[in-house]
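I have a structure I would like to understand better, so I am pasting it below and will then ask my questions one at a time.
Showing chain A:
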Amino acid sequence: MTNLVEIRGLTVEATTDSGRWIQILKGIDLDIAAGETVAFIGESGSGKTTAAMTLLGYARPGCRISGGTVKVDGHDMVTLSEKERAALRGTTVAYVPQSAAAAFNPAATIMDQVIEVTRIHRLMPPDEARRRAVALFRALSLPDPDGIGDRYPHQVSGGQLQRLAAAMALIGDPKVVIFDEPTTALDVTTQVEVLRAFKAVTAQRRIACVYVSHDLAVVAQIADRIMVLRNGAVQETGSVHDILTRPTHPYTKELLHAFHPDTGGRAALPVTDDTAPLLEINTLSAGYGPPQSNGQPLVLAVKGVSLQVRRGTNLGIIGESGCGKSTLARSIAGILPACKGDIQFNGKELWHSARQRSHDQLRDLQIVFQHADTALNPAKSIEDILGRPLTFYHGLRGKARDVRVDALLDMVRLPRALRHRRPAELSGGQKQRVNFARALAAEPKLILCDEITSALDTVVAAAIIDLLKELQRELGLSYVFISHDLSVIEAICDEIIVMYRGQTVETIIPAARQQPQHPYSKLLFSSVPKLDPTWLDTLNIDADRMRVA
Partner candidate 1 sequence: MKSRVPSLILGRLLIALVTLTIVSFAVFFATTMLPGDTAMILLGQSATPEAVAGLRAAMHLDEPALLRFLYWIGGLFQGDLGTSYANQMPVTTLIADRLANTLKLAGLTTLVTVPLALTLGITAAMWRGTLYDRIVTIATIGVISVPEFVLATLAVLVFAVYLKWLPALSFTYQVDSFSGLLRVYAMPVITLTFVVSAQMIRMSRAAVIETLNTPYVEMALLKGASRPRMVLRHALPNALGPIANAVALSLSYLVGGVIIVETIFNYPGIAKLMVDGVSTRDLPLIQSCAMIFCFGYLLLITTADIVAILSNPRLR
Partner candidate 2 sequence: MTKTPDSWTRTDDSMVENAIRRGANRRDLLKMLLAGGMSLPAIDLVLGRANAAVSDEPVKGGALKAAGWSSSTADTLDPAKASLSTDYVRCCAFYNRLTFLDKAGIPKMELAKSIDTDDAKTWTIKLRTGVTFHDGKSLTADDVVFSLKRHLDPAVGSKVAKIAAQMTDIKAADKSTVVITLAGANADLPTILSMHHFMIVADGTTDFSKGNGTGAFICKSFEPGVRSIGVRNPNYWKGGPHVDSFEFFAISDDNARVNALLSGDIHLAAAINPRSTRLVDGQQGFSLSKTTSGNYTNLNIRLDMEPGTRKDFVDGMKYLVNREQIVKSALRGFGEVGNDQPVSPASPFHNAALKPKPFDPEKAKSLFKKAGLLGQSIPVITSDAASSAIDMAMVVQAAGAEIGMKLDVQRVPSDGYWSNYWLKAPVHFGNINPRPTPDILFSLLYASEAPWNESRYKSEKFDKMMLEARATLAWEKRKELYDQMQVMIAEEAGTIIPAYISNVDAITNKLKGLAPNPLGGMMGYAFAEYVWLTA
């Protein structure tokens, strides 16, 4: 049997600032048969996306394919001319990007972009292309398949865009489709729909797929075989079943282990009812836009939420994107002053706006943002980033400050040598640790963690959660943990609040093995992928119907 894709001895190099070329893919061999789905799995920086892109004959700026062959449908993408490669892109090999929101041109209609492949390669007349596109929209179970193409990318949701990106890839009838982390940015409930749609369409057309992901559970639902990558080298290749049940390589084992986070390890709540709550919120409302005649903002994102956090305990807030959980965090932190309700912190009423809060109140309540990339000033060294709150809150300077910076780096398990680096030189996990260390530098009583693990790989995220737990034991902190990822929240929180459309629908205490009651909570909890390869096929919920309800 001749394979559709044959990769032999593939190496890719990247240039460094000093102009040296270093190998980032170190000799990869892989065959993919027609209709087969192979998943590339590994942490970020493992080279999985780079490897997938070579199938298109493409290396990102600053990179080059330096050796080996990548035969796709008989053509060696490495040696073809740029023009010949362009002729195969979209028709033989197609690509579904990680973030469809960024990959759609904001200035053109969706339909124009979906059928662009047919225009570029003159595959069919525009009318026919449009009919085909609508059929694909329908097959991918997109709402309003006839009208959605006339909209602009910003007018449809992320999950829909991800499916539209798939339609864009499929319209040229490719033999191979590369899915580059297509569901990573989506809510779990949306992820289920998208995965189902992908699986159905590719199976029906017998398309060979490369599925790039760091999420083993997702991969388990969709792939036939798994290739595990680390540092540009293949660690292990095998069928899904083999990898899940008989992993041989240590890294694979680590990956699997990260999937069963240690929910224990936390003592039962040190229930001291006599102490007043650290944070208490009563009927808080907040939103965006200019105030209306009724005194409320134009868009009300949080509607009368009340909650309590006791000293030394953690509160989890879960919900899908747009449910108001981040807005809630921002109004607690005073970034977005609430329009109604009151916040009690450490026994005192807090001003709604951070500007009016006292120095001490600001210090005691820290917030850590989701994206360490934007939360760390790229122009400053780690030392400066960590040193500033020390100087600002505690007046530390010179030697004393240096000592404390080192202590903080130790605390978050980072080598001290990193202090002179800049954020761009760190990995995602390292950045998030720095981000967290900065909050610790203030020596706060409460830290608001806004989706701090969402952008991280499973293994890294698990490590961060472990770190948080450890620090809590040492420092007696409290966390408010905001996430859409149930496993993370379950791992660390004493109490979980489920938010839906700006309101709390349910409070769950994991230690009590309590099951969700509210239908939305049920959906949310059941949408979290399981490592079981049959999970997706046997799941009997209909997310779309649920959302309409």
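Remarks
What we mean here is this: a residue touches a chain if its C-beta (ideal position, glycine included) is under 8 Å from a C-beta of that chain, and two chains touch if they have at least 3 such contacts; residues count from 1.
How were these candidates chosen? In short, all candidates are chains of the complex that A comes from, given by their letters.
Quantities reported herein were computed from a predicted structural model and do not represent experimental measurements.
For chain A in this complex, the touching partner among the options 1 or 2 is candidate 1. Those residues of chain A lying in contact with candidate 1 across their complex are 56, 58, 60, 86-91, 94-95, 97, 99, 102-108, 116-117, 120-121, 152, 154-155, 168.
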